[in-house]
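Take this structure, written in structure tokens, and hold onto it; I'll ask about it next.
For this depiction, one protein chain was excluded, whereas all remaining protein chains were kept in their positions.
As written, the chain order gives the labels A, B and C, with residue 1 at the start of each chain.
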Amino acid sequence: MAVKRMIEAIREALDEEMARDSRVIVLGEDVGVKGGVFVATRGLLEKYGPDRVIDTPLSESAIVGVAIGAAMNGLRPVAEIQFADFIHPAMDQIVNEAARIRYRSNGAWGCPLVVRAPYGAGIRGGLYHSQSVESFFAHVPGLKVVIPATPADAKGLLKAAIRDEDPVIFLEPKRAYRLIQGEVPDGDWVVPIGPARVAREGRHLTAVAYGMMLHLTLQAAEQVAREGISVEVVDLRTLAPLDRETILGSVRKTGRLMIVHEDNRTLGMGAEIAALAAEEALYDLDAPVRRVTMPDVPATPFAAVLEDAVLPDVDRIARAMRELARE
Amino acid sequence: MAVKRMIEAIREALDEEMARDSRVIVLGEDVGVKGGVFVATRGLLEKYGPDRVIDTPLSESAIVGVAIGAAMNGLRPVAEIQFADFIHPAMDQIVNEAARIRYRSNGAWGCPLVVRAPYGAGIRGGLYHSQSVESFFAHVPGLKVVIPATPADAKGLLKAAIRDEDPVIFLEPKRAYRLIQGEVPDGDWVVPIGPARVAREGRHLTAVAYGMMLHLTLQAAEQVAREGISVEVVDLRTLAPLDRETILGSVRKTGRLMIVHEDNRTLGMGAEIAALAAEEALYDLDAPVRRVTMPDVPATPFAAVLEDAVLPDVDRIARAMRELARE
Amino acid sequence: MATVKGSAAARAADPALEAVGSARLLAMYRIMVLSRALDERMWIVQRQGKVPFVITAQGQEAAQVGAAMALRPGHDVVLPYYRDMTLMLALGMTPKELMLNVFSRAEDPNSGGRQMPAHFSLPRLRVLTGSSPVGTQIPHAAGAALASRLRGEDSVTFCSFGEGATSTGDFHEGVNFAAVLRLPVIFFCQNNRYAISVPQRRQMAVESVAARAAAYGIPGVSVDGQDPVAVFQAVTEAVERARAGGGPTLVEALTYRYVPHTSDDDDRLYRSPSEVEQSRRRDPIPLMRQRLMEAGLWDDEQERALQEEVARTVDEATAYAEQAPPPDPATVMRHVFAERPAAG
Partner (left out) sequence: MATVKGSAAARAADPALEAVGSARLLAMYRIMVLSRALDERMWIVQRQGKVPFVITAQGQEAAQVGAAMALRPGHDVVLPYYRDMTLMLALGMTPKELMLNVFSRAEDPNSGGRQMPAHFSLPRLRVLTGSSPVGTQIPHAAGAALASRLRGEDSVTFCSFGEGATSTGDFHEGVNFAAVLRLPVIFFCQNNRYAISVPQRRQMAVESVAARAAAYGIPGVSVDGQDPVAVFQAVTEAVERARAGGGPTLVEALTYRYVPHTSDDDDRLYRSPSEVEQSRRRDPIPLMRQRLMEAGLWDDEQERALQEEVARTVDEATAYAEQAPPPDPATVMRHVFAERPAAG
């Protein structure tokens, strides 16, 4: 067990999986010589050579499309999209191709592919280096969507994603890359895709979060705990397929639900989780569900004062907890 | 007032707006000489000439991207995507460009653009000629999303979309093109973007639907009415921005809510509407919310037996109504 | 029917024939005839209301058979498009399999009735599953070739599409990627002059799709797509270059589609019957038959026998497919994800 930064955990996962399985390759813009703009792939080119660590042309649709072809033909590609904000040109390859290959071939072909992308706000990245794109993909049957919040999960889930038989969209909360440190178990540490994690137990209300917001939610829970409000925090980790049981189990226990995400409100993950509660736990709910999210603006503006005005922070989350607990 | 098919209403709207405003142009694959694969644009090339009715290369990203550039430079383009299933290559232009132009320029530029696309299942179109794509776009701030269910709304809303200052994704339920006839008011008939419509009044439960599913929902409501169940049917019409008041007003009245759509379940429009109820009308809900949707499969398979196995039909909707009313 | 005859002198007068070899020439011809007969039957069953939709190859048989013959079936990776039924036949898909596909039967090896007809997929022939969105298979081809090369296979990847597809971003990104990495891919464009109703001049401002190759620093060749021998030779050259590590080639076969785009299309809206008629004068099937006969490789007797055999094959395949059971609706939720967990 050693304390590591999230970015190190990710690099280790890539390194170990490349060492373990010669079918694993990495491709994307600047992933080779430069080692990635966030240095997630640093050292891999030297170690595994240019046939397995590929600096690609500036072509997101081809990065994913090439990875799909390679996956169908026996490789386990890990495609990097430099920022999640630039994943949209690859939408067709992801949604119409990767997600449907197994289904449309009636199971004859599979697409074991990981698309990694740093996502999220809080780094003064402006409209095009701050986006949250998870709900586009969590909507699409045939895709798995994973967002780790801790270094241990980042490593273990990325390794699981690489070993998965199906396409996984692996979104990395880039604000957490260096900010969040944590213990990472030694050895071949794999965290299964699917189960959510109760990151903090509590009695009065359930707060579901993921990525960087998990940490702010935990801080807010700590803050209101001093006021006697006991918050159970669920770290989603896998957004699709959704771990309905863990969410519902917690909601049935606490009777109150809030969801925190930095994606904008309408049709963000919070919508699906609130809907789940309204369908499956309505009689257990003691108060209206709450969503603490970015408002419906097109990602975060650049100027610090503007970004701070829209991005959920600990105070806003804690305030919502207090209001929900009192309701 | 004359009875028209939906496809005729759409053609009339395009024709009238092109006649009314020389800034309106139409562009897309096969929209000119052939008049569109669903003949929505038939006759326009002859009437308005090849400068305003443009058969484009097979390039969805450019169809939308060119329309965006033209919109910023003073035109009112109506871009046709031949099937909604082929809109994904244009995702970047729609999400990163059209939706953010006004916001990112702090209001200096606008993007008055309509993207028309036939969508939806039930025509034996298989995985790539049946998709419902509305929730991708309804999630994105800066876009309006409109889906008409009747010829009158198709005409009136399309005219409103063309006159709108902002980008509108106008999705046409292609199964309704010929199947659904209805009265269309004469003259310059414009239906405002925004308000939903109570398509049938009722007391026991609220069913929210749109597009082709509106008609099946109305039929199901008729069916269960004979059994004494009074269903209020809300035709959403505008999916974004959502008419929260009409939905909530109805739910507060009936105390029961179901949503019907042919998009798949997870993070479909039903999620947002259920979430809205769970947030704003929880204490009014007498029973859990229900969603009647496509299951989470990647669009409808081609073979009739398979498509019928997944697509909501009148029986399934009626059954859900009965169950919900009894709960 | 396997006998190969004809005078050496006559063949020598057509050096292309000589180079290709009589056995292959006859195989090409037989496949084209079979494909046309199956194709015509597909339109018939569609008009009879037995199937809702067809999309076929008529007019493009020579281009497809010539290309297929240049490949090693089951060894080379193939990414066809919806117009490639002749290619599939030539690679080894059976008429029965094609008809099962058209009837969307459970037994359809391409998708078990999940996809529209002509969306091919066949692991035993390394035919990767394709979709309807035009051009998406082009980056896949680059990726498949990358995988083959990484494993040290000497297989090439063959990728087929229409001239309309060359306007897509995926064509550009995929070909560029393959060119930069010098991947063993053959990009094979069947230029039938139309993308549904849109003629080539509204699709591109160049005379020939082959001109697009210059943007990628790869060879671009244009051949007569009504001549299977010319196509075979051009694709063979591209395959040899790819196998030898020389990178991708863009091969354009100039051809024409004799039927509407699909059974939903009315082609009279955008091209004149006389244009179609004109083009039919270079129908690759009679052209080839005549050439074989002139070379002494074929005669009326053989033609009669072939027609009979083909008719029987088509009847049998159709009858089989028609009575074959549809997919089981209980299977509709399967294969969204892999059914067994990963081996770990």
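In this section, a contact is a pair of C-beta atoms (placed from the backbone, for glycine too) under 8 Å apart; a residue touches a chain by one contact, two chains touch by 3 or more.
All values reported here derive from a predicted model rather than from experimental measurement.
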| item | value |
| --- | --- |
| Displayed chains contacting the withheld chain | A, B, C |
| Contact partner of the left-out chain, one of C:Ser104, C:Gln203 or C:Ser279 | C:Gln203 |
| Selected residue (touches chain absent from view) among C:Arg212, C:Arg241, C:Arg271 or C:Arg289 | C:Arg212 |
| Full-complex contact with the absent chain, from C:Ser35, C:Ser121 or C:Ser167 | C:Ser167 |
| Among B:Val26, B:Ala40 or B:Val190, the residue in touch with the chain that has been omitted | B:Val190 |
| Missing-partner contacts on subunit A, residue numbers | 29-30, 33-35, 37, 55-61, 85-86, 88-89, 124-129, 295-298, 301-306, 308-310 |
| On subunit C, residues whose C-beta touches the chain left out of the figure | 167-173, 176, 179-180, 182, 201-207, 211-218, 247 |
| Sites on subunit B contacted by the missing partner chain, in the whole complex | 25, 51-52, 54, 56-57, 59, 61-62, 64-75, 77, 89, 92-93, 96-97, 100-110, 141-142, 144, 163-166, 190 |
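Note that in this section only the chains that are shown with their structure count from here on.
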| item | value |
| --- | --- |
| Farthest chain (mean CA position) relative to subunit C | A |
| Where subunit A and subunit B are represented by their mean Cα positions, the distance between them in whole Å | 30 |
| Approximate Å spacing (C-alpha centroids) for the pair subunit B, subunit C | 37 |
| Where subunit A and subunit C are represented by their mean Cα positions, the distance between them in whole Å | 42 |
| Residues of subunit B engaged with two or more neighbouring chains | 61, 85, 88-89, 127-128, 296-298 |
| Two or more partner chains touched - positions in subunit C | 111, 114-115, 119, 131, 133, 169-170, 336 |
